[in-house]
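With one protein chain withheld, the remaining protein chains of the complex are depicted in position.
Letters A, B and C mark the chains in the order given here, with residues in each chain numbered from 1 onward.
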Amino acid sequence: MEQIKKSLNEIVKSLISEKKVEYVFGFEEGTLPLKSVPLYIEKEEDIDRMIWNEYCNLNLVKFLLEEPHGKKIGIILKNCEIRSLIVLINENQINREDIVIIGVPCSYGIIDFNKVSKLIGGKEFTEFKKNGNDYTFKGVDFEKTIKLQDILSNSCVYCKDKNPVEYDYLVEAPIEFKTIQEEDIDEYLDVIEFEKKKPKERWEYFKKELEKCTLCMACRESCPLCYCKVCFIDSNQPQWFDKTEDLSEKLLFHMTRAIHLAGRCIMCEACTRACPEGINIHLLYKKLRKMSKDRWNADKIELGDPSVLGSYKIDDPQEFMVKED
Amino acid sequence: MVKKKEKQDNQTFEKIIPKDKLDSLIKGLNKDFKLIVPKETEDDIEFDYLDSDKEEYQFPEYQNLRVSPKKFLFPRKEVLYSFEKEGTNIKIKEKEELIEDQVIFGIRSCDARSYKILDTFFSSGKYSDPYYFSKRNKTLLIGLACNEPMTACFCTSVGGAPFSSEGLDAILYDLGDKYIFKIISEKGSAFSKYVSEYPDVKKADLKKKEEWAKSARDKIKFDINLDNIEKDLDGLFESDIWSKVSRRCISCGACSYVCPTCHCFDVQEQSDKNGGKRVRIWDNCQASIFTLEASGHNPRNSGRERTRQRIYHKFNYYLKNYKILGCVGCGRCIKVCPTNRDIRETLKAVVEAAEKA
Amino acid sequence: MEDTEKTEEIQVIAPTDKVTDENWEPKIIAFLCNWCSYAGADLAGVSRIQYPPNVRVVRVPCSGRINPLFILKSLQVGWDSVLVSGCHPGDCHYISGNYYARRKFSVLDDLFEFMGIDKGRVNFSWVSAAEGAAFANIIEKVTEKTRKLGPNRLFKEL
Partner (left out) sequence: MNQKQELDNPYIPSLVTIEDVNSENEVNDLKTFKLIFNETADKEKFFENFKPGQFAEITEFGIGESPIGIASSPTEEDYLLFTIKKTGKVTNRLHDSKKGKIIGIRGPFGNGWPLKEAEGKNIVIIGGGFAFTTLRSFIVYLLHGNNREKFGDIIIVYGCRNPGEFCYKDDLEEWGKRDDINLNLTIDSEHPDWDKLVGFVPTITKEVAPSPKNAMAFVCGPPIMIKYTSPVLKELGFKDEQIFLSLEMRMKCGIGKCGRCNIGSKFVCIDGPVFSQAELKELLRD
């Protein structure tokens, strides 16, 4: 961690002092424990506030969408976030030349605050300590030690794609472990496990999860791939939704959003971490990514790749078609 | 006026309730009132209805709950009326609500004050809100003074206090080994019969209570003077602090959904061939469609304007229109925000900017 | 919604009859591409091939025009089944519209499967302008399947 920090400092400092960029996107410490805030590093003294750790939970690429073209911006990213930037570059939303990517190898993954909250019974912790992979949370009337793998974001638990694939500067640091699990596990293990359940169980699971949804749109707003000027749920001509917060509407919203993200979602899981109710909505997107792999062998997104739904092969599988007798 | 009453009641109804008797008090109340109590769920504590005949209930330990009990008086989704189509004719059926007397038990001071703000707002102007008051008029609040404020709490800065009894009908003070039960309002005297058997409070207990109150107050680390906030904001409408604040906002509505005082709503219609209903649902001012007009014009088009609107609504317009602050300092918006946009930091920035100007 | 009234262009209108279990008949909404499947349906009619009258047709320019949201919305407002049909691969009037459509359909299909929603209510097929009989056959098949599944309560129960 120290090594990353040092290397980051040097890179950012040189970018700022040599005026290679207008500013660098990073994180600073939040006002509550285990929370971070996006930081615009414009001056050298801002660098001291910069942090880089396992609770930098947002995907900063989202913020790039707000910036006008032609402005040179530096941004510190992990590999999953770099892939989301690649999707946006592929979809002509961002110019590659505008962005200076500072890639950081990701060893830990990101902690999901919602998971912590659930594990300590919705109580509040005022401080936390870490000792290797053990995190100890302390509140007014409790102290609880939790293993890192229990509070890591789901996608980080299974992630194997930790080295930046595209960067202008690379922070050189050893990756401490490949996945948090010791044995070599499948990247899509959680999806595979879920698929093994009975259909009714799966349906009940989603029904229960979506019941909690408040349609606050934190998932949409934290997702860099949701950049439509008018989202289908907000459109009023035609108005697809009565917006009465029926469960059927929530279901429709999340299903349609999943379809829009099919094969595009790069599993940064910023959506699930942003969800105030801690709904594991990311599972849907991960499934569709797995599907892209199974059906079209297109689950790794590289610069210049066409989007999954914006391309086709003549011999794509079509076993689901109804055939005449 | 309120103070006077408080004094009278002071002498009559301030009882000591041993810790282990609280559950039986709740059970007693549940015989006559519909009770809303904090309940332990799988991984959280939430306010919910209690049916003590059917379920075992134990009053849980909590600081404050993640979700405020706003929804019991101002539900997330509420039917305004329904209608039926009979040929070309329309028949409107008003929603019939049979509301029993209900008690929200264990509500914290900040949340109780939020009802006071909602009361003021929903009764303001020419029309008072019939749906809110049909429930509000039947609701009593028994508070639980706050011994352990949380990290994001700042009620003392917006005129509240952990031990405040403002807006409550009765309050419990937790003294560690026992509770003081105190009746605050006239309506709250209905509770006297449930606690009459318990011993009267002693001087020493009251002294102990003051100590607890002080220690709770001291635990709130954040302090800011908002006496001039209305004037301060008047001069900062075009200030660049709003672009700085909104820069970190992703325009989701999580803050307004957890806010105990946010009351903006949207009206929508649900229908099929034979009829339908009109409902109102919570809405949030951070979404761009909140003010989008059918013509395509949007008066509050950017995050800067919407962020500013939220702060002005609570800290300027409220003072202008109703002479109260629209915030109770519960800190929920700070905790829920995906980008940790801290309203305390914003207020600090406002006060500082005003000093400079 | 009176029948005499015009309806909004892309608004998916709920089926009109009050459904009770006794008088229930499957109601199927079919999105057909203008060039092949719609012509196929037309041919079935011209050739007087009998097929169940449970289907209501929405003509779209190309199967590539069909947004998965149309399908989901149809199910939400109470259609019992949805049929989507376009030109056979390689025959698209716009060269490749149906290839793109096929990818979208497979996403929807897998999503239904994954979420544990009965897939039987959403049907995709290829029907050409010359296949009047095939069209009738598919309608029969889909109607039978829907009849077995019963009234669509998928989103109603929520």
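One rule holds in what follows: contacts are C-beta pairs under 8 Å (C-beta built on N, C-alpha and C of every residue); 3 or more make two chains touch, one makes a residue touch a chain.
In this text, all values refer to a predicted model and were calculated from it rather than measured experimentally.
Q: Of the residues B:Asp101, B:Glu186 or B:Asp234, which one touches the chain left out of the display?
A: Within the whole complex, the residue contacting the unshown chain is B:Asp234.
Q: Just to verify: which one of B:Asp23, B:Glu305 or B:Glu345 makes contact with the chain not shown?
A: Residue touching the absent chain, from the options given: B:Glu305.
Q: Of the residues listed, B:Asp44, B:Asp174, B:Asp205 or B:Asp283, which one is in contact with the missing chain?
A: B:Asp283
Q: Please give every residue of subunit B in contact with the chain that is not shown.
A: Here the touching residues of subunit B are 80-81, 83, 85, 88-90, 92, 94, 96-97, 121-122, 124-127, 129-131, 134, 234, 237, 263-269, 271, 275-276, 278, 280, 283, 285, 290-295, 297, 299-300, 305, 309, 312-313, 316-317, 320-321.
Q: For subunit A, which residues lie in contact with the unshown chain of the complex?
A: Residues touching the hidden chain, for subunit A, are 236-237, 239.
Criterion: only the chains that are shown with their structure count from here on.
Q: If you average the C-alpha positions per chain, which one ends up nearest the average over all of them?
A: If we average C-alpha coordinates per chain, A lands closest to the whole-structure average.
Q: Averaging only over C-alpha atoms, locate the centres of subunit A and subunit C and give their separation in whole Å.
A: Each chain reduced to its C-alpha mean, subunit A and subunit C end up 36 Å apart.
Q: With chain centres taken as the means of their Cα atoms, state the distance from subunit A to subunit B in Å.
A: Computed value for the inter-centroid distance: 33 Å.
Q: If you average the CA atoms of subunit B and of subunit C, how many Å lie between those two points?
A: Distance between chain centres, rounded to whole Å: 49 Å.
Q: Any chance you could list the residues of subunit C touching two or more other chains?
A: none
Q: In subunit B, which residues are in touch with two or more of the other chains?
A: Not one residue of subunit B touches more than one other chain, so the list is empty.
Q: Applying the document's contact rule, which stretches of subunit C touch subunit A when the two form their complex?
A: On the subunit C side, the touching residues are 8-11, 68-69, 72-73, 76, 83, 89-90, 96, 99-100, 102-111, 113-119, 123-126, 131, 133-134, 137-138, 141-142, 155-156, 158.
Q: Please give the residue numbers of subunit A that touch subunit B in the complex, ascending.
A: Going through subunit A, the ones touching subunit B are 30-33, 35-38, 40, 57-58, 62-63, 117-119, 121-124, 126, 140-141, 214, 216-218, 220-222, 234, 236, 242-246, 270, 273-274, 276.
Q: Which bits of subunit B are touching subunit A when the two form their complex?
A: 40, 43-45, 61-63, 65-66, 76-77, 148, 150-152, 247-248, 250-254, 257-258, 266, 268-270, 279, 281-282, 284, 287-289, 292, 294, 334-336, 338-342, 344-345
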